[in-house]
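Excluded from the complex is one protein chain; the other protein chains are retained at their positions.
Then we have chain A:
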Amino acid sequence: MPEELYVVAYEGDERHHVLDYATAQAAKSGAKLHILHVLEWSPYSFLTPQELEQRHVQRRTEMERAQELILDPAVERTVAAGVSAAGEIRYGSVVEVVTETAEKLGATMIFVGRAGGNSIGSRIFGSVPLGLAQIASVPTVIVP
């Protein structure tokens, strides 16, 4: 039986709930984890000329920070727990990127944390877990 792969939509939660839960499930089933940190970004947002000029540098800085402060510690924590893990940083709409990645990698499950979720914005526009629950093509676990 081929090794299973789980995608973890990880936003850097200090309590590591989603990460630890996904790691525990992966350890039980012998699955690998693909930890995905998505920086919310729309190519249709509006920028000033100064922001256009700085965008490339800004992107590089954002990715370096996310790698150093969020992704590397998350991968290390998972590997330390005895589970094989890889990490990836992407830009875009969180729901779309997570779904696409899960499909591309042939993942069998998605894990996502339910961070916040009580804000007016998420009630009106929908939260990431809600979005994934609606469009994900594989079973999705929402970790409180």
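A few notes on this one:
Following the convention adopted for this analysis, a contact is a pair of C-beta atoms (placed from the backbone, for glycine too) under 8 Å apart; a residue touches a chain by one contact, two chains touch by 3 or more; residues count from 1.
As a working rule, contacts and distances are computed from a predicted model.
Missing chain, UniProt protein name: "Sodium:alanine symporter", from among "FMN reductase", "Sodium:alanine symporter", "Ion-translocating oxidoreductase complex subunit C" or "Biotin-independent malonate decarboxylase subunit beta". Listed for chain A, the residues touching the missing chain in the whole complex are 39, 41, 43-57, 59-60, 62-63, 90-92.
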